[in-house]
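Rest of the complex left out; these chains stay put.
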Amino acid sequence: MTTIEEFQKDREKLNDLVLDFGGKSIKRFYNLDNQVYQEGALTGATKELIGLVASLVLRCDDCVAYHILQCRDAGITDGQLEEALSIGLVVGGSITIPHLRRAVEKWNELKGEEGT
Amino acid sequence: MTTIEEFQKDREKLNDLVLDFGGKSIKRFYNLDNQVYQEGALTGATKELIGLVASLVLRCDDCVAYHILQCRDAGITDGQLEEALSIGLVVGGSITIPHLRRAVEKWNELKGEEGT
């Protein structure tokens, strides 16, 4: 398994490649992608949960891993995460289970780090 | 355009058909589908927003219409809805725009009812 740390480094390195390669449209998309998760009428924490469940039902491991990290940083609790993931599971069905497994694994890994 | 009221009546009538037809598994699934949106560590309002965005990125008009109704009943504001839908648009891309259009149309319809 890739650790969260390796995942983050790889993600950043490749995002740099994309921004080097990309023109205005891709750069603007990246900005927009950052903008919609900013605190506003909804808290940043709620937005990360929304992003997480959207990623789960669309079954994207990298997006799930990223939002799991963001949820941790936004102070989401175990109970909140569990309820959000349950919605994702029911909406998206058993086909999301492999991604749910890896989401919980990542969450446990992050909590293990905190424990140390 | 189907009005929200027609949509609700049609939805209930057909859900009754499904529950008449379905055995234990389908009934249990319906219960579970109800259960995960109950108030808990997350508020019912947050859960409806999560359900709405999951429905938008999966591009299901009926599910979007249903959660738009639930969001209204849960007291979601214009600003909160706008921010949640923006996340859905960015995550799911321009392919979600036809559904975003119908989501906003439904929201406006519900607010028009209140206005009268």
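Worth a mention:
As written, the chain order gives the labels A and B, with residue 1 at the start of each chain.
Throughout what follows, contacts are C-beta pairs under 8 Å (C-beta built on N, C-alpha and C of every residue); 3 or more make two chains touch, one makes a residue touch a chain.
Treat the numbers as computed from the prediction; the structure is a model and nothing was measured.
Every protein chain here shares one sequence; 2 sit in place, and the complete assembly counts 6 copies in total.
By definition in this document, only the chains that are shown with their structure count from here on.
Subunit A and subunit B have centres, each the mean of its CA atoms, that are 23 Å apart. By the touch rule above, subunit B contacts subunit A in their complex via residues 32-33, 36-37, 40-42, 46-47, 49-51, 53-55, 57-58, 63, 77, 79-80, 82-84, 86-92.
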